[in-house]
Structure formats: structure tokens, C-alpha cells
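Just one protein chain is left out here, and the rest sit where they should.
Let's turn to chain A:
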Amino acid sequence: MFDNISKTLFFKTLRYACNQCYVCRNKTTMKVIQPMTDVPFIEIEDLYFSRGDHEIFRGINMTIPRGKVTAIMGPSGTGKTTLLKLIGGQLTPDRGRVRIDGQDVHRLSRKALFTLRKRMGMLFQSGALFSDLDVYENVAFPLRVHTNLPDPMVRDLVMLKLQAVGLRGARNLSPAELSGGMARRVALARAVALDPELILYDEPFVGQDPISMGVLVQLIKRLNQALALTSVIVSHDIKETLSIADYLYLIADGQVVAYGTPHTLDANQDPRVSQFIHGEPDGPVPFHYPAETFYRDILGQASAVKAR
């Protein structure tokens, strides 16, 4: 009677709901058995990408293991959002390739790409809620288009997700009536509505107060453990990210500058890494968008006059 997505969704939800209640949540033994060795889920090989003359990536290599939380960090404007879009197949690289679960994302047909995307969720930096649907319908949208679950079941699933982000009471509001932080939490609920195998979070903690930040951190961790999801988090909140990430990539200047577990990175002596991890303003990681020297820009005309 139900299609495959509905069936797996049902069992996943059972497991999820089970992990939500207090009995299981506090039992550490409840964790799903995780594979001991890391199986790669996403493999990025020698990726080049540029926008106009601006080279954003110059040969990125990454492996994102299945069932783990991998964080990607880097200075603003280095292309973390761009990287997520390359993984999702919205942008096409100039060179190199991205493989998800063995499939080359950029060689797939349009149809195969859309099938692959049913297995992933993405939280957009801007939220990107559908403005013609209310909160409830936004979260229900993936369920309605990809499953044939009956309405009461859709309702229960939506309520579960909204409860998890603390917005069950806001279900009848329209996206225009939400604050920025609320909209992002609704977007998060929508991204996990189908319990995808892979979730890409673009800055999930931006604009959250300390309480909802803590809740979100726990939520991401729990989703990852209960459902053995592969999660990729882009974030600037070092403390929160380090607390849930299994692995961490640091990208700057179009390349991966460091890779490791939070523990090894903390001890990393590379000045670029420690500058970023400890948030020091001065150091080898550039804070500025590539430009002429400041001196030339400000005094350019004056010096030109003087030269004459």
C-alpha cells in the first residue's frame, strides 16, 4: 500500500520517536551501532570552481564519512555555501568531481539527480521557506510530494518535527510572520522532514539565542545518532560546532588547510589553524577579500599625483 519512502520513513520515525522520550534519551546504550571504520559517503576529488575571474576553489579534496558529523569551517566568503551547492549539484565545477554514495553528482541525468536529492536535506543560509505556504505546509511539503502517507500521519510527522525545533505553536503562521531565527528553525524542520540520509546544514546556529542554540545542537547530534545520518555542518560557532563534530575541515583561500578530529585540530601547531580555532584577528588567514593593497587604494590618487 505504501511506497518505499513511506515505509522507511515510518520505521525511522519510530526509532526517532523512541529516542525522543526520556527513557531512551538518557540510555547511552540505545545508540544505533555505528560502523567502526569510516565508510566514505561523499568524496570530493580535485575540485576547481571559479566565478568570473575569482577562483573560489583550487583543488579541494575531501572525504565525508557516512554516519558522522563533519564540520566545514573557514573565513567568511571562502566558499562554504558554494561548496554545499556543488555537493547538491546546483553548481557545476570547472574540474574535478563530487561523488555521493558512489554516484558522480555532475554526471547524473536531471531525473537521477532529483532522485538522489530525495535522499538529502539542505538547510539554506537564508531559510528559503515557501512564501505561499504556512509553517505547517512548509514542513509537510517534502512529505506530500514524495510519499503517499495519509493526512493524519503527515500531521503527526510534522508535529514531531515542529516540536523538535520548538515551534509547534507557530504552525499556522506564514513565513512573513516569523523572525529570522524562527524561520531558520522551520527550515531545519523541513530539511529533516523526510529523514534523509544526508543533511547539509548551512549555518544552522545563526541568529539563535543561547537556549535554542543548545536545543539545536542537541537536535543535530540526536538526529545523527538515532538515524545514523551523515551530517555536514557549515558554521562559525566554533564552540558549538566542535562539541558535536566528529571531523572538521578548515578551508581557506580555495584549499583545505587542515583536517582532523576536533581534538587533533585543537593541538594543531599550524598558525593558520590556531588563528581560526582561537579566533585571533591577526595572522596568516586573510580577513579581507582579495584586493589591491589598502595603501594603494586609499592613497592611490595622491601617490599618482606625487609621482607626476
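Definition applied: contacts are C-beta pairs under 8 Å (C-beta built on N, C-alpha and C of every residue); 3 or more make two chains touch, one makes a residue touch a chain; residues count from 1.
In this section, contacts and distances are computed from a predicted model.
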Record-based protein name (UniProt) of the chain missing from this complex, from "Acyl-CoA dehydrogenase", "Intermembrane phospholipid transport system permease protein MlaE", "Cytochrome b" or "Ferredoxin": "Intermembrane phospholipid transport system permease protein MlaE"
Among A:76, A:131 or A:269, the residue in touch with the chain that has been omitted: A:131
Absent-chain contact - pick from A:66, A:97, A:146 or A:168: A:146
Touch with the omitted chain, as defined above, among A:115, A:243 or A:261: A:115
Contact footprint on chain A, counting only the chain that is left out: 85, 88, 90, 110, 114-115, 117-118, 120-122, 124, 126, 128-131, 141-142, 144-146, 187, 190
